[in-house]
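Here the complex is missing a single protein chain, while all its other protein chains stay put.
First chain written, first letter: the chains are A and B, and each begins at residue 1.
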Amino acid sequence: MNKRREEFSDLIVKIVFVAVVLLIWESVARANLFGSRSRLIFPTIGEIGRAFVTNLTIGYAGSSFLIYIANSLKLLIIGLLIGVVLAFVFSGLSMVSRYFYSIYNLVVSVFDLLPGVALLPVVIIIFGVTPGVIVFLVVHAVIWPMSRSVLDGFMAVPRIYVEAGLNMGLSRGRLLFGVYIPAAMSYILSGLKVGWARAWRGLLSAEMIFGLANSLGIGLYINQMRTNLKNAEMYATLIVIVLIGVVVQYGIFAPIEKCTVKKWGMSK
Amino acid sequence: MKKFRKKCVAAVVMCCALLSMGLTGCAGDKNQTAGQPGNGKEAEVNIAYQYGLAYAPLIIAKEQGLIEKAYEDATGQKVNVTWNQMSSGSDINTAFVSGSINVGFMGVAPAITGVANDVGYKIFTNLSGQEHALMTNSEDLNTLSDLVGSDSQIALVNIGSIQHIILGMALDHAGYDAHSLDSNIVVMKHPDGMTALESGSVPCHLSTNPYIYKEMENSQLHEIEGISDVWSVDSSFIVGIASEDLEQSDPELYSAVCEAIEEAINYINDNPEEAAEITCEFNGNTKEDEIKYLQKGNYSVDTKGIFSLADFMSSNGFIDKKFESYKDLVFDNVTGD
Partner (left out) sequence: MENTDNILEIKHLTKVYQDETDTGADPILADLNLKVGRKEFLSVLGPSGCGKTTMLRCIAGFETYNGEILVDGVSAAKPGTDRIMVFQDFNQIFPWQTVEKNIQYPLRLQGIKDKEQLQAVSDEYLKKVNLDGVQKKYPHQLSGGMKQRVAIARALAQKPKIILMDEPFAALDAMTRNRLQVELLNISSQEDCTFIFITHNIQEAIVLGDRIIVMSKKGEIKVDEKNGLKKPITPATPGYGEMWQRFHDALEV
């Protein structure tokens, strides 16, 4: 009862915070503090709202912003899937062979330190200028933190679960799915979260630096709005980026956590 | 309930703190740019420019202190000139919006975009015109028609750049939609574009001085016709923009900048060898090459073709605003069309 009240008052406070921010923003926007530049620095909330709609309906160069979002997400999902699968395969192999583990551990430690954007020129030489570059950078962004978490998670699996599993007659391969993965689930989820966050950032920065007009993407869209000094549209785009982040956090990760580690009493 | 009120207050305080931080940031920049000598401070001008041969007069003006000289001759006072090298017209536009610069040099297309969006500047001089060509490594590509509808990629310096608009004009001239090759564009800086073209990882590059001459010497590459018909070396390529604030509130400084640019341009036209001596190091060329490249360019204070360019941009959706006259784009002292 008390807790619910607490949560409710927290919610109200957050709403008040947002409302005050918007109010101050709007008054600054209307105060025209920077003359003709005001419209570009502080577009009014109405303008940003309209820009939001314009983005979705008209978009840029004949393509709605939705197409840009869809395309970015497509590349992101392909990259995430490849990255996660590879992370599991390599981490799984590391559990089987000690030599593989020490080599892979080294590889992860080295490549984890390399920002994807710094790899861009090298990647372009390999892939040419294709959406493959973006996919590669997403894979790069997700595979190392994911592998680090999965390896740490696998190493931290209590030996007693492994022995109980062996005792039940689980083979090496089935031990991975039957024991290692569920036992390391909290590590895996935190790896996924870090991987997703890095991939999302990596995707946007790659798209912004390396604008592939034939591969529409959110980063490219921001650049185009910036180039055309459509700042209200740019702010509206930033809001969409935040919204996608929120949807993934609360629409995907939170439910997964709720029906795994939280339910199992394993959350850290 | 008391606790709750406390929380609300905390939220409001947070908001105010955040916003005041943002505002002082912008306002601080504004103070910096107001380059008036009025309150005993030294006059100052913050200039943004870019890299390459098309910007050669600026290297002369910077190295020879032409702005400082012109201002001192006119007022007897010193001026503090800051030169900021940036990598694209969009970057300079963004810097202008933030209020951290008051003079900039960029391609004529982003300049028109800025004027159209009330950034608060106008064109105060032309700087240079350069040859442009669409170079290719593919024997199958000879005209723009070969490109339209294909998936051949075109390396180009930026979306919304003057090169992008020129491509649109050439397409329009050839009877196609101005945006019909937009999806073929790959954004690359000129050196990367040239490397990609020569290595074969991109079939086309919309090239300019000096890369265009290096590419033309390469027998593997040839030109796709159509660009020079709509945009020649005489047309405005790089222009200078200055804040309306500078022009109105400090006309002496404004004139000093105009004069210095004109002097630098004349210097290049009259003494290409001495000019090349100064600029070759900055552009990374040998002195002999630099002289050749400088003479290929067209350095002039008079604009050419910018009103028709602005007209083309608004009728093809690159900008929303429609300009009534040439004078909407430039300050009163500028001549040309």
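Going forward, a residue touches a chain if its C-beta (ideal position, glycine included) is under 8 Å from a C-beta of that chain, and two chains touch if they have at least 3 such contacts.
On a predicted model such as this, the values are computed, not experimentally measured, just so you know.
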* Please provide the labels of all shown chains that the missing chain touches. => A
* Structure fact -> Touch with the missing chain holds, among A:L170, A:V194 or A:I256, for A:L170
* Provide the residue numbers of chain A that touch the chain removed from this figure. => 158, 160-161, 163-164, 166-170, 174, 178-179, 182-183, 185, 260, 263-266
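The rule we apply is simple: only the chains that are shown with their structure count from here on.
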* To do: Could you tell me the distance, in whole angstrom, between the mean C-alpha positions of chain A and chain B?
  => 35
* Structure fact -> In their shared complex, chain B is touched by residues of chain A numbered 9-10, 12-14, 16-17, 20-21, 24-25, 28, 33-37, 39-41, 61-62, 124-125, 128-129, 210-214, 220, 223-224, 226-231
* Could you please specify the touching residues of chain B with respect to chain A in the complex? => 3-4, 7-8, 10-12, 14-16, 18-19, 23, 26-27, 30, 90, 93-94, 97-99, 110, 113-114, 116-120, 151, 153, 155, 158-161, 179, 182-188, 196, 201-202, 317-319
